[in-house]
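Right after this comes subunit A.
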Amino acid sequence: MPPETPQNGEYLVAAYVIATAILLGYWGALLRRARRLLKEKD
Partner candidate 1 sequence: MPDSLRLALAIAAKDIRAELRSRTALQSALVFAALVLVVFNFARDPTVLAATDLAPSVLWVTFALAAMVALNRAFNVERENAALDGLLLAPVPREALFLGKLLANLAFVGTVELVTLPLFMLFFNVSLGRALPGLLGVTALATIGFVSVGTIFSAMAVRTRFAELMLPVLLLPFMVPPLIAAVQVTSRLLADRPLSEMWGWLRLLALYDIVFVTLCMMAFSAVVDE
Partner candidate 2 sequence: MTAPLAQAAGVVRRGLVLGGIGLLALGGVYVLALGHTPVEARQGLAQKIFYLHVPAAWAALVSFSLVGIASALYLWLKDPRLDRFAAASAEVGVVFSAVMLTTGPIWAKPIWGTWWTWDARLTLTLFVFFLFIGYLGLRAAVHDPAERARFSAVVGILGMLLVPFIHLSVYLFRTLHPQPIVLKPSAPSLPPEMLTTLLISTLVFTLLYLGFVTTRYGLALVDEAREEARDAT
């Protein structure tokens, strides 16, 4: 009988959520910094 495919979907979700948070978070931080630096130019 072939081995059961393991049920580990929660790991998948955790990994994808964390990766998204990091990448989106970094982009957001860059955006915020850009806004702050370019707003007070005058």
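Picked so that all candidates are chains of the complex that A comes from, given by their letters.
Assume a contact is a pair of C-beta atoms (placed from the backbone, for glycine too) under 8 Å apart; a residue touches a chain by one contact, two chains touch by 3 or more; residues count from 1.
Everything numeric here is computed off the predicted structure, so don't read it as measured data.
Screening 1 or 2 for touch with subunit A: in this complex the touching candidate is 2.
Residue ranges on subunit A touching candidate 2, taken from their complex, read 2-3, 5-9, 11-12, 14-16, 18-20, 22-24, 26-27, 30-31, 33-34, 37-38, 41-42.
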